[in-house]
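For this depiction, one protein chain was excluded, whereas all remaining protein chains were kept in their positions.
Moving on, here comes chain A:
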Amino acid sequence: MSSPSAEASSSSRTRQPNRFSAKGKNVVMTSHGRLPWYSPEGKNIEAYVIGIAGGSASGKTSVARAILSALNYVPTVLILSQDSFYRKHTQEEIDLAFKSDLDLDHPDSIDTALFAKCLADLKQGRACEIPVYSFVHHQRMPETKYLYGANVIIVEGIMALQSADMRALYDLKVFVNCDSDLMLARRIKRDVKERGRDVDGILDQYLRFVKASYDNFVQPSSKHADIIVPGSSNQLAIDLLVSHIKDQLDNRSLRFRSRLGRDGQSRPLANGKTQVTPSNNTTHTFGDTDEDSGVILLEQTAQLQGIMTILRDCETERGDFIFYADRLSTMIVEKALSLLPHEPHRVQTPVGMSTEGTISMQEDLVGVSILRSGGPFSHGLRRVVRDVPLGAMLIQSDPKTGEPILLSLDLPQSVKNGETSKTVRALLLDSQMGTGAAAMMAIRVLLDHGVPESNIIFLAFLISRRGLTTIRRAFPSVQVVTAAIDPDLYEMHLPLGNAVLGEAAGEGDYSITVVEHDTLGLQRLNLKGDGGDSGFEAGSSLEGYRIDNQNPNQVIDSDRPDSGSGSGFGERRDAGQETWSPTKQQVEELKFSRDRKDSMKEVKQKRAWVVSPGMGHIGDRYYLA
């Protein structure tokens, strides 16, 4: 699956992890942002889970960290330590623990059920709250730690391979094997230095608990391991391990914005634009199809059309733009709130009469805006519901691939909490939906936190029919409230004006892709002699997602370099059932192993998916003078 050039580039990578968060053994490494972790159908793709077991002080943590640093290009890697999952102790046990008489080396000291549940949640991409255990208090702390969004999870602990429930969740099981003497020597050194213990106490504990546990439980669990790594002088073993993991990850990587945009026929226009129109009839009006059933289009009154005309007009001044954008967002928010459930409510009026009315069930309402262009909407929402909790997510496009990247996440507390999120009603705010890629990512984030799909309402000034199709197909229960549905989605060449763009060039749903000028010709060449058919074999499938034989348009990227079809930018595509698949030059981009160094080098233009007639870049028009 992996091409030699990709291997070469990934091994030459020098970027360091940006951030190690959390003290102690639980480590979250986040890089620049998170690429889609789900299929174009909106289903989560499981995280890659590695279980590392071995005796105490055998070197599990160093193996885990070595893997971590080798994977520094992967968006989010999480090391989950068994230490967090010690059971909640009784007062009696705590007293024992302070006298070093508590056996923490027995499998029963671990809350395996909770551990397996948390790991299963994380593996499925769901947000999770893990317990916090304090070795100072020898007790589980009342607070929990919120974890979300790991693409790779490394579980380490002496009992990591002990339970069958846990083993079932691992994609790779590693046992770190180390000589007992060496382990004891390291243990004494560590405990004296780091935990301030005396040698007698350490030896006593070792002979009573640690040794027995190792011989009876830990060592026998090595039979479940896929690979046994030595606990010292293990660089070669780690290299082998890492290269295996990289292969596995690359096979799962995702890339589908182009697919979302191109999932229809396109025709080149005279002015060098490529127009993509939906594969179904473009001239149909609202309400014709099933996909319109979940869409609430504002009544197209003269006033609304007047507002839309002002907003769409490229000559509208910023002051007017802000005024009418605020007004429109208020109207859309009012419409969305009318979708909330209402209950009867009786009140007494000041003239002394009792009257039957209704009450809107708004206690669980939250607003989450997709930055920046969703920003104007939060003003509108605040104008209508003054005390609604507001969250935000920053989703932008990777400049090289055009993929949406989740850069930052700030969710209301009620969404982060697994208990309360079940009843949350979320208004997801974005000014426009183009390919639908950013909307899909945002919806996926809410679903991962346990917000029911039918409780999500997506609000936008305007949406493209293509984006709507994508969202309706992936998330049929999500309601969409909008003022306009635009027919066209273009991919345009825009001059790359300012260098301020930084690493992420555009907003998620303005979908900007930067193309290096010289590679464009190469890609074109590569397309010659292409029969237009995708060359997929019936029933062939890739790890992580499946090709849908019924509907060839469902096929997303294939990693196979030989299946070249019309993928060139701006290239004419044959009508019908062609699918998009990458050419050889693009295979590299499909990898998790994104090479960032040269992504902005020699870039002369960027590519953008734009809704037409659209409103242009709403965030810029609203915020920039």
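Here, a contact is a pair of C-beta atoms (placed from the backbone, for glycine too) under 8 Å apart; a residue touches a chain by one contact, two chains touch by 3 or more; residues count from 1.
Operating definition for what follows: contacts and distances are computed from a predicted model.
A.B. asks: For the chain not present in this complex, what protein name does its UniProt entry give, out of "uracil phosphoribosyltransferase", "Exosome complex component RRP40", "Deoxyribose-phosphate aldolase" or "M-phase phosphoprotein 6"?
C.D. replies: "uracil phosphoribosyltransferase"
A.B. asks: I'm checking contacts with the chain that's been left out. Which of A:Gln303, A:Gln413 or A:Ser454 qualifies?
C.D. replies: Considering all chains, including the one not shown, the answer is A:Gln303.
A.B. asks: Who touches the missing chain here, A:Ser69, A:Ser338 or A:Ser477?
C.D. replies: Of the listed residues, the one touching the omitted chain is A:Ser338.
A.B. asks: Going by the contact rule already stated, which one of A:His138, A:Arg208, A:His224 or A:Arg383 would touch the omitted chain in the full complex?
C.D. replies: A:Arg383
A.B. asks: Out of A:Val136, A:Cys314 or A:Leu624, which is the one that touches the chain we can't see?
C.D. replies: Here the residue in touch with the unshown chain is A:Cys314.
A.B. asks: For review purposes, identify every residue of chain A that touches the missing chain, sorted by number.
C.D. replies: Within chain A, the residues touching the omitted chain are 271, 301-303, 305-306, 308-309, 312-315, 323, 327, 330-331, 334, 337-338, 340, 342, 345, 347-351, 353-355, 357-360, 383-384, 488, 490, 492, 610-617, 621.
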